[in-house]
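Here you go, one structure.
Note that one protein chain is taken out, while the other chains of the complex remain in position.
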Amino acid sequence: MSFAAISDWHQRASHGRKRRRRLAWRRFCRNGLPVIGLAYIALLFIVAIVGPFVTRQPTVNIFQANLSPSWAHPFGTGQYGQDLLTQIVRGLGGTLLIGVTGAAISVAIGLIVGIAAGVFGGIIDAVLMRFTDFAFSIPTLIIALFIVVVTGFSAWNVGLSIGLVTWAGCARMARGLALSVRNGTLMDSAILAGGSRWYIATRYVLPQIASNMIVFFVFQVASVLFQSTTLIALDPQYVPLTGGQLPPGSNLLLNLLNGGGGSYIGYRWLFWFPLGVYCSMVIALLWIGDGLQALLNPQQPLPRRWFATWPRLRTARGARG
Amino acid sequence: MPGKRYRIIRVIGLRIAVIPMLLCILIILGNALGYLNPAATSQSSAIPGLSAAKPAPFWHSVYTSLVAIGTLHWGTGPQITRELVLRSLEISSILTFGSLFVSAVVGIPCGIFAALKPRNPLWQAVSAFCVLLGQVPPADMAVILIFTFSLGWHLIPLSYGWGSVADAILPIMTVACFNIGYMVKYTESGMREVMQRSFIAAARARGAGTASVVAHHALRPALTGLLTFLGPQTPMTLFCTVIAEQAFAIPGIGTMLGIKVTTYGAPAFGSGTTLSITLFIFGLFIMVLNLLIDIAYLWLNPLAD
Partner (left out) sequence: MADFVVEARTDFSNDVSKQPVLEVRDLVVQFERADGVVHAVNGVDFAVRPGEWLGIIGESGSGKSVTLMSILGLLGEGGRVIRGNAWFNGVDLVQLSDRQLRTVRGKDIGVVFQNLAEGFNPYLPIGTQIAEVLVNHRLCTRRTAHRRVIEFMHELGIADAKARFHQYPHELSGGMRQRAMIASAIVSEPKVIFADEPTTALDSTVQMQVLALLTDICRKRGTAVVMVTHDLGVAAHTCDRIVVMYGGIVMEEAPIDEFLQFPTHPYTLGLRDASFDPEQPDRPLRPIPGVAPVLLEAPRGCPFAPRCHMATTVCRERLPALRQTRPDHRVACHHVQGENEHEPYPIP
């Protein structure tokens, strides 16, 4: 005896694609921070790509050592008189490369392991998950450090080594998502329609968990960057006293980070500028990740717009909770 | 509830039983990796006039590392004695657990308040600052802390090494800064999520105030959410401890094992053995931490199996 016409709030004819897109953009923007983060990261990528063509390799000039920031050297100069800005600009590309490579490798391995475990189930699931548990409890950075030693120090290898050991979190998350897709009725219909495992994994599971994986990827880039700073700090060989000559292929922003106490007292710019660039980069990534996450949870209520256009409401009682 | 208790004991027993097996795998893995190291196989040919010695067979280096771990008697140069090993383990665990404790005490309340007051700029700023702290590399964090607290404000006497309580404050703060970052982040997001759920509205309809709702209803689900994120972070916590030990010249396990490229590149006494001892010690640490997290999770969550 219940109503025949039970309506749906959300599915209305007036909800066009344009409207949905605008809503998605507003969800992403939330309080403006994700947009700032996105713009900042885009700027860093442009600088990293264009920078090496515009700037020259920082030259050693003993007579210009440890100069404080000036118009000629906006970020000051290092111990041997190299321009710090040039060093940062040229080191940016390798650093971004570490983050993107590491995150891409770990997400790729994690996705394969997680989806295989989730879709096939049974003994494959059990074996892969025990393997993931094992990967969770190994000292990841020691193995990454060893891989770097064997393969040689470069941005590619650092990213590769960290990616190879940090896939466990992604695998566990992908398996959980794949299981939730598998237990839904959509999967039953796919099996009834005669879809093979491979077809189900690539056409049903992957598209549904792809959005979550993109969010995970953004956070993973930040995580890989943090781990690579720790990896590089574990090894004094590649951390020359600030501004020292770097081995070829290792001119990373991250190398400038571990400046040590000496530069903090006398030559503060050598400490704060690289650290500032690094931290702002990571925080911008976290903001983008937060914005994407808000995009994925449409149920989450949005905070009030900063520049609200609707009329001020006369309220008898404010919002609670 | 005898059923629940029995289940928890069984699960934890299984986890403990798996640990030795995983540690054996780690030792073998360490030795296998050691064989991949070109520096380890060409060690003897560095001395001119002597022909290169045959590399020891694989089982031999596994045996060496097992004996070294079993007797806690490592190293050939400056003797790493049993007392030294135990002492450095003790120091490192004080640093690790101390930092986890400090960051939980500071970070969880900050996360809760930031989640409960989404429009309060003060708490939002505190939460954002904590997340920023978590992203500063620990080597730089150590420098900042030294120059702020000991040399700037003269609050903590500057001292290197280990001995008094004051020596532990800054290293613990260094590691805690990393932990606070994700603790605040995950507590905040977990709390936000829990406060949206309908049982919170039901609890409020029964006349519970905000403090009671948070303490009795929301805190446990939010903390279980945090704990699931805490497990994958334990290795990083440990490596931050190692960096803090290096920065403050503290004789912990990181310093004792001398973790750096030269250890593996130019082996002290067979790189496979060194590597597997390092993996063993760190693996043991991580597994014990994860075990504690699992116990806390089972204790907090009646739905866990």
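Every chain is named by a letter (A and B) in the order it is written, and numbering of its residues begins at 1.
We take it that contacts are C-beta pairs under 8 Å (C-beta built on N, C-alpha and C of every residue); 3 or more make two chains touch, one makes a residue touch a chain.
These numbers were taken from a predicted model, which means no experiment stands behind them.
Undergrad: Check the options B:Arg10, B:Arg82, B:Lys117 or B:Arg197 and report the residue that touches the missing chain.
TA: Of the listed residues, the one touching the omitted chain is B:Arg197.
Undergrad: From the listed residues B:Leu132, B:Ala208 or B:Leu292, report the one that touches the chain absent from this view.
TA: B:Ala208
Undergrad: By the contact criterion defined above, which parts of chain B meet the unshown chain? Give residue numbers in ascending order.
TA: Its contact residues with the unshown chain are 1, 196-199, 201-209, 212, 216-217, 220-221, 224, 300-303.
In this section, only the chains that are shown with their structure count from here on.
Undergrad: Can you work out the whole-Å distance between the CA centroids of chain A and chain B?
TA: Centre-to-centre distance between chain A and chain B: 22 Å.
Undergrad: Inside the complex, what are the residues of chain B that reach chain A?
TA: 22, 25-26, 29, 33, 36-39, 118-119, 131-132, 135-140, 143-144, 146-147, 192, 195-196, 231-232, 235-236, 238-240, 242-243, 246, 259-262, 264-265, 275, 278-279, 282-283, 285-287, 290
Undergrad: Hey, which residues of chain A end up touching chain B in the complex?
TA: 134, 136-143, 145-146, 148-150, 168-169, 222, 226-227, 229-230, 233-238, 257-261, 264-265, 271, 275, 278-279, 282-283, 286, 299-300, 303, 321
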